[in-house]
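The complex appears here minus one protein chain, its other protein chains still in place.
Moving on, here comes subunit A:
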Amino acid sequence: MIAYTIRRLLMLIPVLFGISVFIFLIMKMIPGDVVSTMLGTEATDESRSQLEKQFGLNLPIYQQYYNWISGVLVGDFGVSLRTGKPVLGDILNRFTLTLELTLLSAFLSWIIAIPLGIIAAIKRNTSTDFGVRIISLLGVSVPNFALATLLLLILSVFFSYYPPSTYVSLVEDPVKNLQMMILPSIVLGTAMAGAVMRMTRSTVLEVLRQDFIRTIRAKGASERVVIFNHALKNAMIPILTIIGMQIGVLLGGTVIIEQIFSLPGLGQLVLTAINQRDYPVVQGAVLFIAFVFVMINLIVDLLYSYLDPRITYK
């Protein structure tokens, strides 16, 4: 198990290396550059080359990559070209909000999706099941920006409710913070809820058809024991897999959601940085998100062996 974890951690190296090259090249390929966005189109060649020299943009591209990545390897993500502040500090600062948003939406989607999925499986082919299946289909198919706009419109037009607009962190004012976070979390969690609901329904149904469920019933178990102690535990592995994959969708989704709800999270930082061609910020933030995503999936994989004794890692 420990050896397996170490091996998986070592495998992160090529993955993160690939991502770093990819994001670096993408940033170089998009039209426009940081110098033009800073100086405008009227700038003289002299001032342009001076700024390029200052940012190291006059160097050959592999040299630029080397300079960036060698810093990253020792924990120096560089400084923002626009604000001059260290990138890593900004990322970690913003990430607390994004993490809160992601966890809250994941949590909200599970507490709704897993019970509903179970109910749909127990009451299969009834109107309840049909209703749950429609909700989950809507959940996975409505884009979150559309849902966000719709939700904000309905709340403001019909209920005259506006979420607080200046951000306060969880430690400053938990109530106000949750008031701010709950709407974006619902919107962001909807897609995950839909996917998890579908997966829960189908795997619980499948497990309930297994022979060992009949054995448990023959022992004199109540339906509660059958469903919660046995069916759900057996259904957990596929559900966990879909959760691991959906976490990636959530992290990506925060970019749009933070913009719509004007939350100063990592997603907003990335979007602003892309618009300003603030290379170190974009590269650092994307690399960081990728790292978080692969770590979550590693944790999911390790959880498998905890849940299922037949899965052992050597």
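Things worth noting here:
One rule holds in what follows: a contact is a pair of C-beta atoms (placed from the backbone, for glycine too) under 8 Å apart; a residue touches a chain by one contact, two chains touch by 3 or more; residues count from 1.
Please note the rule applied: contacts and distances are computed from a predicted model.
Not every chain of the complex appears here, and the one that does not is recorded in UniProt as "Peptide ABC transporter ATP-binding protein", selected from "Peptide ABC transporter ATP-binding protein", "Peptidoglycan-associated lipoprotein", "Protoheme IX farnesyltransferase" or "Peptidase".
Between the chain not shown and the residues A:80, A:185 or A:234, the one that touches is A:234.
For the options A:130, A:161 or A:212, the residue in contact with the chain missing from this view is A:212. Panel shows subunit A; residues 210-212, 214-222, 225, 230, 233-234, 307-310 of it touch the chain omitted from the view.
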